[in-house]
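Of the protein chains in this complex, all but one are displayed in their positions.
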Amino acid sequence: MSDKPNKLIEKGKRLDGRKVDELRPIKMEVGVLKRADGSCYMELGGNKAIAAVYGPRAVHPRHLQEATQVIIRYRYDMASFSVKERKRPGPDRRSIEISKVSREALAPVILKEYFPRSVIDIFVEILQADAGTRTVGINASSVALADAGIPMRGIVSSCAVGKVDGEIVLDLTGQEDNYGEADMPIAMTQDGKITLLQMDGHLTKEEFAQAIELAKKGCKQIYEVQRSALISKYEGVSNV
Amino acid sequence: MSDKPNKLIEKGKRLDGRKVDELRPIKMEVGVLKRADGSCYMELGGNKAIAAVYGPRAVHPRHLQEATQVIIRYRYDMASFSVKERKRPGPDRRSIEISKVSREALAPVILKEYFPRSVIDIFVEILQADAGTRTVGINASSVALADAGIPMRGIVSSCAVGKVDGEIVLDLTGQEDNYGEADMPIAMTQDGKITLLQMDGHLTKEEFAQAIELAKKGCKQIYEVQRSALISKYEGVSNV
Amino acid sequence: MSDKPNKLIEKGKRLDGRKVDELRPIKMEVGVLKRADGSCYMELGGNKAIAAVYGPRAVHPRHLQEATQVIIRYRYDMASFSVKERKRPGPDRRSIEISKVSREALAPVILKEYFPRSVIDIFVEILQADAGTRTVGINASSVALADAGIPMRGIVSSCAVGKVDGEIVLDLTGQEDNYGEADMPIAMTQDGKITLLQMDGHLTKEEFAQAIELAKKGCKQIYEVQRSALISKYEGVSNV
Amino acid sequence: MSEDIIAEIKRDYIYNLAKNGKRVDGRAFDEYRQIEVETRIIGNAEGSAKVKIGNTQVVVGVKIQPGKPFPDTPDQGAIITNAEFAPIASPSFEPGPPDENATELARVVDRGVRESGAIDLAKLCITEGEDIWMVFIDVYVLDHDGNLVDASALGAIAALLNTKLPIVRYKLGTEDVPLPISDLPVAITAADIDGEILLDPSLDEELIASTLITIITGKDGSLAGIQKSGMGPLTFDQIFHITDLAYKKAKDIREKYLEIVDDQSREEGKKD
Amino acid sequence: MSEDIIAEIKRDYIYNLAKNGKRVDGRAFDEYRQIEVETRIIGNAEGSAKVKIGNTQVVVGVKIQPGKPFPDTPDQGAIITNAEFAPIASPSFEPGPPDENATELARVVDRGVRESGAIDLAKLCITEGEDIWMVFIDVYVLDHDGNLVDASALGAIAALLNTKLPIVRYKLGTEDVPLPISDLPVAITAADIDGEILLDPSLDEELIASTLITIITGKDGSLAGIQKSGMGPLTFDQIFHITDLAYKKAKDIREKYLEIVDDQSREEGKKD
Partner (left out) sequence: MSEDIIAEIKRDYIYNLAKNGKRVDGRAFDEYRQIEVETRIIGNAEGSAKVKIGNTQVVVGVKIQPGKPFPDTPDQGAIITNAEFAPIASPSFEPGPPDENATELARVVDRGVRESGAIDLAKLCITEGEDIWMVFIDVYVLDHDGNLVDASALGAIAALLNTKLPIVRYKLGTEDVPLPISDLPVAITAADIDGEILLDPSLDEELIASTLITIITGKDGSLAGIQKSGMGPLTFDQIFHITDLAYKKAKDIREKYLEIVDDQSREEGKKD
């Protein structure tokens, strides 16, 4: 492809001016939807997404209920206009896989036994996409779950690391993802449990270890943003 | 498009010889199907359609039942060969919308509370189409409901009015619809309640008022045809 | 089509060397799958197929249950790579029809009243296809049913007969089917009851009678293979 | 529950009649209900027919459009047959894509037309490897009182007989010509009711029959298609008996309903 | 059960208020909730807008791609409008293809744009019979608190107003030009609550209304579309009353939210 830039990293700076271990600018807002039980809007560079949580609520049809714990459902969806080439609305194989791994990324922290025979629905709508949408979806969902008052063991934070121009970098843009050598989305809890891990491309074992370390830093920063967003919404309440 | 005629109305006459306030020739026959509980065949100019009514009958699955009233379902379908370009069998967005507004056009006259936990199915098959198929479907369904013995407050009658060559006309043909300026299908009860109203195109407020008046006349004529068709079927019975 | 051979039968020999009343080489193996309750792998010339039987097992959803007998389901499926032009995975109209007639070919011998409110699922996967796949599916399924211990009145055996170069032949290849004059798949029980009969093409009444006679012989040979396959699996058991 | 009891009583009644050589509507075992064939009823279709057999009613429309040939038959037209069990036709038909019964019906009608060679597909090639005529045969069942196969197959041939290639509309010439039809296959369906063989089963008869079998025969009396449908087995004797019956009955129907139509069509074709 | 009781109480409350000329949120019958229109919010779309009416939120994105014309309009662009009831927007929205309500919404928005002549489709022809611009208008409902039609229709026009044809991207020229917009249709929806006519119904009002009716009017004050939706009948007087209201209200909204956007767009268009 002709529009591949010569270099994606020059003198330690990426094309958007970031250092290799820097996240893109983040904006996060809690409680942006009225109808949902919990919601969160997040921007990460060129990504814009809304997560909404409904539940716990009754399960229909009833034979899908689980007797001892709540069911978690997660639906990741990209708006048709979120990408350059219009996407047909509705699920495709990519979104089915992302929905599955995202659900598995969040489920470990939810206290599922609190709500037997119920379901918690997590819906993520990607309004604008620029690589890393699944991490944005997980981060926003994690906050939306807290906003909905779902009891959790902690907040899940997620970011992608990868290899670009031979270097391990944090939070790849679409361009870096397309022309880079590896992409590795990851999600973890504050106490260092990995709840999502995927990797495409090529990494040596050393690079993998380095990438994991960088991901830890990235997730930590994400966590601070999540925390601030939640605090700023409940400041009034928490000051009482 | 090259096959647009120069004029659709010349000296007060339309291309098929009708006056602006005239309906196309109508043929209506009641009870044309053996299996259906009620049925009606209708021709309106180049339109040919059959309506069938099944019910009241049990609702499956049961969780769709309504405790205090009957459910009305309406399915408008065009046969693949009813139009010039073969239509793929099955519902499309147009037929889904028409089914909805047609159901809403008929529901107000049905005494729904007589049959709780039941369903009345109205099925319309368009065999040949030449503009106005939804009005034909509603008219035939209305008669088929009566034929099925469904208790109703009255008969719903429907016709389309529109604007062609700057004039307000009754009952547009396909050609008039394609090259005209506005199309407005309408359905009403004998006591002047509007149960369907849609409009595409452009009408001034004055034209709109004029169109409504013309529609009233059209529906009145339709009603007479519906009444005759029902009487001629039940003549034997009513003479007793 | 240019690749039609001049002659499909020369001096009583077909292109693969068979006589007109000869079956293609058969390989049959019972119990090839661990998870299925019964299974059978079958090769017939260029055909390779696996049949699996699950059940009798509970029916979901419950309203599909039949109070006095077991339900039989049959699903014939061709693997995408089983034919020259890749086939889209999933059912098409051909496989829906074959599934129906195959189910009807086997159902008469199953003692259905033994398992009320239950279902027996028969699944056939065609891995490689060269004409006659439905007969292979029925033969393998019949054996898989026995392997699953389903009580039956007998074994159903199936083969195709047809007309090629003016002669009535047994067990057509793909080439013979494409360029032949008639194809007639048939299935029967050992006591001469016909449970499947389809025919495409042209046969005089005399040819039809001849074809039926040939099919009887073919099914008899198939039956011997089915019997041997079952015996060789249960030899150990039956020798006790 | 009460429905089951009525069904049971009806079943016994039909069985007992059949055992005494009789049918509910008084027909002989090899007698058809009244057949009506009406053609050219759909102006937007290139060919059409409505067939009634007793209360059973089907409409068949034929649409013809240019299209691409299949890779393995670059010089032949294509036939695409579809059957819609319109929910107006029966309380048991539901809206939705064709189920296995509608699929089987479509495929039997399709094979009756295709494999019998009724249409000369080589004459439907416009430009080899590029453009062919696609013949869409769409069967809509309007009222289902049994024996849909025979009504649909008869409707398909009757519709094809009055079909013209829309040559003018697609700017491929100055005159529409009739579709080249070279055979008039007729489908005859029999039901096995407790060993008795009845032609043209009504719906009540179909429901209690152990199996149905359709025999399609061509003008020259040869068999042009067979489909057994249903759970019950048939003996060889029964099958030979049915093919004999089918041959005779098809001849009657062909003469009465198709050869007349055929002549009419060709006459009218000349007038156009 | 308790939900039903709350619904019942709410219903009575709204009815009684309406009978006294009042609404739950204190608005007059012909008063809209606060409207906010934000445009150019989706970088990957050729045009976009977010509209809030009270708590109701929709995002409309416009994507434009070259495509083939329909056979009967070889010299015109195409508009394809779709509405997604994203499940984030309401507990009653479920993942899956658009249901009849989403389909109706999409078609009303589509007709409002298409039949009103807001887009000059003849200007969207690239090469007659070969290539045209296809305009995809995708409505995503984010938060559903009633009156989705007006929000979506407003969002569609606002998005189209800031849409540019991606001429450079598809190598059809050196400059992207704005989509040619020739009218600014505005949809006004009214609800009938026990005979009272209320504009801009909230979700609670919609749920108890016997019917809704949407009136679309153009810049010149003419009616450019009507859709009655719901089971209840309307009288002729009601309909004339609503069209009068709609005309006035549409004018306000057009001036306040669209003509400003229009000017801005054209200004910014010049700067680019």
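Going in written order, the chains are labelled A, B, C, D and E, and every chain counts its residues from 1.
We take it that contacts are C-beta pairs under 8 Å (C-beta built on N, C-alpha and C of every residue); 3 or more make two chains touch, one makes a residue touch a chain.
As the structure is a prediction and not an experimental result, all values here were calculated from the model.
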Specify the shown partners of the omitted chain in the complete complex. A, C
One chain is left out of this view; which of C:L33, C:V59, C:M152 or C:A209 touches it in the full complex? C:L33
Where C:D21, C:E66, C:E125 or C:D165 are the choices, the one touching the absent chain is C:E125
Can you tell me which of A:S82, A:T189 or A:Q226 touches the chain that was removed from the display? A:T189
To test your reading of the contact rule: which positions on subunit A touch the chain that is missing from view? 1, 85, 93-94, 96-97, 99-101, 104, 107-108, 184, 188-189, 192-205, 208-209, 212
Subunit C, residues in touch with the chain not shown (by the definition above): 33-36, 39, 46, 48, 50-52, 54, 57, 75, 77, 79-86, 89-91, 121, 123-125, 127-129
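FYI, only the chains that are shown with their structure count from here on.
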Pick from C-D, B-E or A-E: which pair repeats the contacts of B-D, with over half of them the same residue pairs? A-E
Cα centroid separation between subunit A and subunit D, in whole Å? 58
So, in whole Å, the Cα centroid of subunit B is separated from that of subunit C by 51
